[in-house]
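Of the protein chains in this complex, one is absent; all others appear in place.
Right after this comes chain A.
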Amino acid sequence: MLVLFETPGGFALFKVLDEGRLSNVEDLGKEFASPDSARKMVKLKAFDKFDNTSEALEAVAKLLEGAPSKGLRKFLKANCEGETLAVADSKLGNVIKEKLKIDCVHNNAVMELLRGVRSQFTELISGLGDQDLAPMSLGLSHSLARYKLKFSSDKVDTMIIQAIGLLDDLDKELNTYAMRVREWYGWHFPELAKIIQDNILYAKSVKLMGNRINAAKLDFSEILADEVEAELKEAAVISMGTEVSDLDLLHIRELCDQVLSLAEYRAQLYDYLKSRMNTVAPNLTALVGELVGARLISHGGSLLNLAKQPGSTVQILGAEKALFRALKTKHATPKYGLIYHASVVGQAAPKHKGKISRSLAAKAVLAIRCDALGDGEDNTMGIENRAKLEARLRNLEGKDLGRLSGSAKGKPKIEVYDKDKKKGSGGLFTPAKTYNSAADSLLGQTSSKSVAEDSVEPSKKSKKKEKRKNKEVEVEDEPEKEEESKKKKKRKKAETETEAVEVAKEEKKKKKKKRKHEEEETSETPAKKKDKKDKKKKIKD
């Protein structure tokens, strides 16, 4: 019978020398009390070493799922012909039996045997001492633990913190070197500093031309715009800078190379940061953007630390100096910190920035917690919240516009539908359409009541054609407008009602000016205003 024994170094196959003793389970332990007696019981037949930790991890992981790995299968096939195999796990035994047709056995005797082997296996396996085993076991356990915990090295936020630190450092360095190039080359060609404002273009130009004498011959079209190039060439001829030797130019050129390579690396680093942010914290990135997200994580120390902060903290992270100063002197605390640079806050009007920053901070902490502690890999939550925030922003701005364009206050009250109502148009929403004789042509009409009415109207109409600045005209305009608007009032009541309306309108006029109701009234109000102004002028005069 063979015994399969797994060690952190590899798989071991022992041959049981004395199978008779197996029947006496209790005394089996005694057989393994000393290395010599152990060697009499079992002998190492074969040992399959793991080549490296990753192979070990793979083999062991498969073993834990209950399946033999390829290496194990090969090993067993090579060594287990015609023997029964004692295994520690009955499930594994079944699978081995199925796949490799090797009989497996698992019972108390086997357990005792394994116990014994385990207590002596450093002696039984000659190549594997205690000292070798310990680091192997440690390494394997850590890899296994990481595998179990689904530790993904992509999701480490230390990279983000380092990357953003490096980005800031790079910016500073780039600026320092670029300034140095300007200063140094300015000895030779001072006018160039004013002609080319951008640092990178400056460095490129300097690199291309070297000595300013070469400027006339060379073509700067890839680097500069045409006018700038022309300016440059002009200035090169009449420059008041000193001459510099080739060696100096060589060094200046080297410095320019440095500047350009740093700039290129900075672009690469930014791309790297963006990709890392999308892996580590996709929801936060969707909400505030990569740069702001990375700064928040870096400020908080780690993503998990940041997840423990409340929304109000995240809102003013980065403005601690202002915050504590305000708290000490009992002034207003700052409304935003690092969050100010998020695009949503940037889009808002200045007076809404505070509100949006607070809402954004509240959603941002949810996104951070989702990323730090949740299992999701996507950014759906971040995108949803971003949509909500943008809706809120629109709402906030909409409120302002609404205030300017008028509100429902002062609009005629919409009456409740009552089918039995007798007044007005009864149960109808809109009054029944009646013939509007006001639209009739009025030429050649004889005087009758209707004619009288009609005559009143044309007179009114004619008066309407007069200058509207006259207040009386306005009073008479209104009944006309009422009729024209032909809302709930019936024509027979028109006159009386218009008079009543007149009075009401006068009262309304006397009240503070309200929002526009109907088109006629809006056209009225500027007229009213003008009228008032005229009145005032008259008084003053």
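Observations on the model:
Just so we're on the same page, a contact is a pair of C-beta atoms (placed from the backbone, for glycine too) under 8 Å apart; a residue touches a chain by one contact, two chains touch by 3 or more; residues count from 1.
Convention: contacts and distances are computed from a predicted model.
Missing chain, UniProt protein name: "Fibrillarin", from among "Nitrogen permease regulator 2-like protein", "Carboxypeptidase O", "NADH dehydrogenase subunit 2" or "Fibrillarin". Contact with the chain that does not appear here is found for just one residue of A:L140, A:A215, A:L255 or A:A348, A:L140. From the set A:K15, A:K49, A:R73 or A:R118, the residue in touch with the chain omitted from the display is A:R118, counting the whole complex. The omitted chain makes contact with chain A at the following residues, 6-8, 29, 33, 60, 63-64, 88-89, 111, 114-115, 118-119, 121-122, 133-134, 137-138, 140-142, 144-146, 148-149, 158, 161, 298-302, 305, 308-310, 312-313, 316-318, 320, 323, 327, 330, 333.
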